[in-house]
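Only one protein chain is missing; all other protein chains are in place.
Our next item is subunit A:
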Amino acid sequence: MLEIKNLHAELEDDGKKILKGVDLKLEPGKVHAIMGPNGSGKSTLSYVLSGRDGYEVTEGSATLDGEDILELEAEERAAAGLFLAFQYPVEIPGVGNMTFLRTAVNAQRKARGEEELSAADFLKVVRAKAKTLKIDGDMLKRPVNVGFSGGEKKRNEILQMAMLEPKMCILDETDSGLDVDAMKLVSEGVNALRDEGRSFLVITHYQRLLDHIKPDVVHIMAEGRIIKTGGPELALEVENNGYADLLAEMA
């Protein structure tokens, strides 16, 4: 599925090196978690993979099913099946949520040479999926994320994921700003999408999200690299002992 080799990236404007040789391989159907202290490069990794401006890849590669995604525009990566659930979903005044969803779904279908969904078909699908995420008609009508609570924004991210049906989902601190109930709802949404053809990369600070979205593999990231990889027990170890021991090992 996703294969990252020796990925180095720096900030375009000041040349600050953030990723210093990330190696990662995700098999189809697997859930990998990345944990790590602040400033370790977790979010940068998600932005570099999804094609945000402002980063320069200086070395290494990232492929999705063998295709070099670093050469693609952000929208082409999306059409290829990559999805980033944002840590801070963006508010877009003036664009209705439904319009946004339909534009995105049809843009991807068009890019893949598929027929666009009719308004009626789209509405039927979106209503059903919104219902399971407890997203009401009002939230669908309102401008994208404008006036949404933290939990509503994250649920809206998962709704987009459910509508776009990507094969590679990156969740960037999806648990941030969520209360226990909202986290449960969001996790259920994610778990409902787990499928043998779909992989997840879950970026988080805390173990608690991983109680709900159970990972197959846990990576610890620090100073721009993966410093340790293990099973779910690694997340528990971090939860109990913090990152200090791991960082000390690295030094």
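Simple rule for what comes next: a residue touches a chain if its C-beta (ideal position, glycine included) is under 8 Å from a C-beta of that chain, and two chains touch if they have at least 3 such contacts; residues count from 1.
The rule is short, and it goes like this: contacts and distances are computed from a predicted model.
For the chain of the complex excluded from view, the name given in UniProt is "Fe-S cluster assembly protein SufD" [choices: "ABC-2 type transport system permease protein", "Hydrogenase expression/formation protein HypE", "ATP-binding cassette domain-containing protein" or "Fe-S cluster assembly protein SufD"]. Of A:Thr103, A:Asn191 or A:Asn241, it is A:Thr103 that touches the chain left out of the display. The residue touching the chain not shown here, chosen from A:Ala62, A:Ala78, A:Met221 or A:Val238, is A:Ala78. Residues touching the missing chain, restricted to subunit A, are 50-53, 73-75, 77-79, 83-84, 86, 89-95, 99-100, 103-105, 107-108, 111, 143, 160, 164 (touch as defined at the top).
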